[in-house]
Structure formats: C-alpha cells, structure tokens
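A single protein chain has been omitted from the complex, and every remaining protein chain is retained in its original position.
The chains carry the letters A and B, assigned in the order they are written, with residues numbered from 1 in each.
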Amino acid sequence: MKLYFKYLQILFKSQMQYRTSFWLLTVGQFFIPFAVFAGLYLLFERFGQIKGWQFFEVALCFAVIHMSFSLSECFARGFDMFSSLVVRGDFDRILVRPRSTFIQVLGSKFEFTKAGRLLQSALVLIWALSNLPIDWTLIKAITLVLMVTSGVFIFTGIYILAATMCFWTVQGLEVANIFTDGGREIAQYPLNIYQKWVTRFFTFVIPFGTVNYLPLLYLLGKNNGDDLLYILTPVLGSIFVLPCLLVWQMGVRHYRSTGS
Amino acid sequence: MRVYLSVLKLRLLNGMQYRSAALAGVATQFFWGFMIIMVFQAFYQNAADTQPISLKELITYIWLQQAFLVFVTVWFRDSELFDLITSGNIAYELCRPCELYGFWFAKLLAQRLSSAILRCFPILIFSFFLPRPYNMTFPPSLSAFLLFLTALMLGLLLLVAISMFLYISVFITMSPMGSLLIFGILGEFFAGLIIPVPLMPSWLQNIANVLPFRWTADFPFRVYSGHIPQKEALIGIAIQLVYLLVLVWLGRVSMNRILRKVVVQGG
Partner (left out) sequence: MIQLKGISKSYKVAKRQTGLRQAAKALFRQEHTIVEALKDISFTINPGEIVGYIGPNGAGKSTTIKIMSGILVPDTGTCTIMGYTPWKDRTKYVKNIGVVFGQRSQLWWDVPVIDSFELLKDIYKVPQQEYKTTTDLLIETLELQEIIYSPVRQLSLGQRMRCEIAASLIHNPNILFLDEPTIGLDAVSKIAVRQFIKTINQEKGVTVILTTHDMNDIEALAERVILIGKGSLLYDGQLGELRKRFGTKKIITAEYKQRANPIQIPGASVLSWSPERAVLSVDTANFKTSDIITHLTTQVELVDVTIETQPIEDIIVQLYKEYQI
C-alpha cells in the first residue's frame, strides 16, 4: 500500500511537469460529461420523465456511475493503458521486480485529470440529492458510499479483463469500450428502462445494475421486499473483480510461457 | 489532384491493415447505436404530445450517425500533424511542392473518408436487417437519397475545413489540447451527437443553426429520412456551400499568414 502511494506521488510529479496541459485536460474532463448531462437535462425538459423516473432520480443514477467511472479511470488507469505497456516491452521490467504484477501495473499510470470529471459528477450528486425527498439514515449513507466503491471495482475488473487480452493480442481492444464506456452510458439511466435482456446482462454478467439501479430503489423507497438484500447488492457486485484477478494471473502465466 | 488521390489510396490500404481495429470499431458503434435507440424508445413511450421528430426518423438518424461517426467527431485527429508542428519538423513539409493547406486538407479528408468507407457499410447493412422498430429505413425517394449524398459529402468537406483550424491553432498554442477541447465539446454538442438537434429546445436550435457544426452531420442525416423536405434541403446545401467557401478561404489566409511568421522566426 505504501508503494502504491509512492507511485502516486511520482506520477503526480510527472504530470505536474506539464501544467498547462494538465489543467486543460482537467477542465476538459469536467466539460465532457457536463455536455452529456446537459443533454440529459434537455431531454427531461422535453419529455418530462422516462418510464416513470423523474429527472433527479436519473441524475442520481448518472452521478453515481460517473463518479465510479472517474475514480476507476484515475486509479486503475494502469490497466486501462496496459496495451502500450506491453507493446513497449515494459512488462518484462515489471517481471524482474520483486513485487506483485498487480500492484506494479496499477501503479504504472494515474490519470489525475479525471478529477475534473469527478468534480462534475459530485456536483450532480449534490444537486440531485438536495432535490430528492430521501429520509436519510446512516444505512442509506453507507449504501450510497458502497454504490460508488462497488462501481470502481466493476470498472477496474473490466480494465483488468481487457488488459489480460493484451497478452494474446493487442488488436481490437476497442471492444472493451462497449463494457466500460458503454456500461457507463447504459447505467446512467435506471436499468429497467431497457429491454429485459439488457437489464439482465448488466445485472448478472457485468453487474452495473448492482451499483446504482437496485440500491437506488432502496434509497428512494421504491423497493418491494427485503431491504437488506438491496443494501448489499453493491457488495455482491464488487465480487465481480475476483474472477477478473484470476484471469489476470492466467494471462501473466501465459505471457511467461510464450513471451509474446 | 493526382497527389490527393494517391494520398487517399495510401490511407485506404493503411486502414485495411487494421482490420480487427475496424471490426472492433464497428461492433462498438453498433452497440452504441442500439443503446441510444433504447433510451429514446423509453423516452418516447410515455411522451404525451407528438415530438418534432418521429421515433422512426430518429432511429434512422441515429444509425446514420453511427455509420458516419468519423464525419461528425472533431476529435478524430491526426496526431502526426500535431507532432510535425510542435517538434518543428514542419520545415520538411514546407519543402514539398504542394501548397500546405491543400495537402493537409487532402490528408485529413482521406483519413476520414477511408475510415468511413471501412466502417459504414457493415453498420448500414446490418441495421437494415434489424427487427422492428430498431431497423433503419430507406429514404422516401431517390431524389432525397441523392440530396443526402450531396449533403453528406459537402458536410465532410465542411468538417475537414473546420478541423483545419484546429491544426492552425496549434501553431500558436503549440499544444492541441485546448483547441481540441473547445472544438470537440462544442462541435459534438451542436452537431447533435449528444441530443439530436430537432429535440433541442428552440433557443438552442437557433444557436445550432448559426454555427457550422450542424451542417456537417445533422443536416444530411435529416435529409435522408425526409425529415427535412427537399426544397429546404436545397437551401441547406446552398448554406453548406457558402460555409465551406468562407471557411476554406479563412483557413488558407490564416495558415499562410502563420506560416510566414514561422518562416521568419526560423523555426
């Protein structure tokens, strides 16, 4: 863990060497989702609601998934950018060091400019929460935190899967975007507005539904039945990262036997 | 003209090299289109009054957007050119026996065109065979289709003319970041990529109409679906032409001026 912070420090220093571009990118990261959110707002202005969901409810959904996304892109960027690491042959370097490959890859890159995106989604979160009639309890607050963290785990899991693919091929990795960017776009609306199969896929296979839709029902008092189950769904969702780590280990083993 | 054609050919061959990248791109865009359509479907389901564009027309609009994404997005860029400018290797380019504006224009055009050629057909063909209501539809008439093609090509030229300013601006800022940001966000928003222009509130539509961005992509797509009637389409094409001429003229003037400065500074 200490090592991870060291990596953080050194890469922060690196990025600070290019201050102007750092600030510009941060501002850009603020405005890109801002434009998307503006679009969302305008659509609600025209249509009023989407399958019974009101604007602020959807805004909360939006904020949670975008926060998770920006956090994961900031801290797990090493896996997201892994293909360049492999292409440059720098993965060999990682293997000759006495630390786990996981922490070294994680520490190989941080994208601090995503703070702009994080700020944007945090603002949306505050705005949405202050306009929603939620009776706050400690458990509800914890659930909200769990939602965001679980999202980070799921995004990281997908990055790891995509990174593992690099051990076999570095072509066509763009497909992973379907699940990261695509998952984010899908999950910024409550999942039940989609066709059944989409909802199911993003609940049980790639569990974005457990990050915002299901616990959101609980937060808004819309769930029927067991509260506890809805509270714990984010935790269940984060389990997603475990098989991903396993696959990663397999990938490293494959790399070391082929050296491609 | 021959130079430009050979640049295009080279690009196409180059693009073919990255088949799996193209395939992945097609899959991604296909998924994307599907997702957006589902969201709009949900919005339209309970919508009380009739909307300025029907769901059917909107679906066609979205598929066209996905198929010709490289005709819309400003961020689709040539980092080679950026490097050329910032590293000072621009001197080599200046030695070439063509005018720089034209040469770069051709290069960028070729890049977008080749990328679109590789990607648009699978998406278009596939989207025609999708089950209702997700499928794409044919244009209402042959003349609408011809108008669409004209508008699309003009739109592409227009977009390249716009993106040329991006490269020109790098001569001054030495970093593409800022300009990309402004062009990227504003351009995409007002080209209707985030929400289709007809669904914007009227005050925003007014802004969009004045800016060049919507003429690159939004306009041709609506001509295709017949959402814009043919008479209006002809006027639109005239507007496209005017924009194109003005932007190319402006681009050339500013580029030449900046190049002169670069030469004077010796670097």
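Going forward, a residue touches a chain if its C-beta (ideal position, glycine included) is under 8 Å from a C-beta of that chain, and two chains touch if they have at least 3 such contacts.
In this text the structure is predicted, and so the values were computed from the model without any measurement.
Trainee: Can you list, in ascending order, the chain A residues touching the missing chain?
Mentor: 2-3, 6-7, 10-11, 13-15, 17-18, 88-90, 92-93, 95-100, 104, 256-260
We adopt the following convention: only the chains that are shown with their structure count from here on.
Trainee: What is the distance, in whole Å, between the centres of chain A and chain B, each centre taken as the mean of its C-alpha atoms?
Mentor: 29
Trainee: Quick check: in the complex, which residue numbers of chain A touch chain B?
Mentor: Those in contact with chain B are residues 20-21, 24-25, 27-28, 31-32, 35-36, 38-39, 42-43, 45-52, 169, 171-175, 177-178, 182, 185-186, 189, 193-195, 198.
Trainee: Spell out the part of chain B that touches chain A in their complex, as residue ranges.
Mentor: 18, 20-21, 23-25, 27-28, 31-32, 35, 38-39, 42-48, 51, 175, 177-178, 180-181, 184-185, 188-189, 194-195, 199-201, 204
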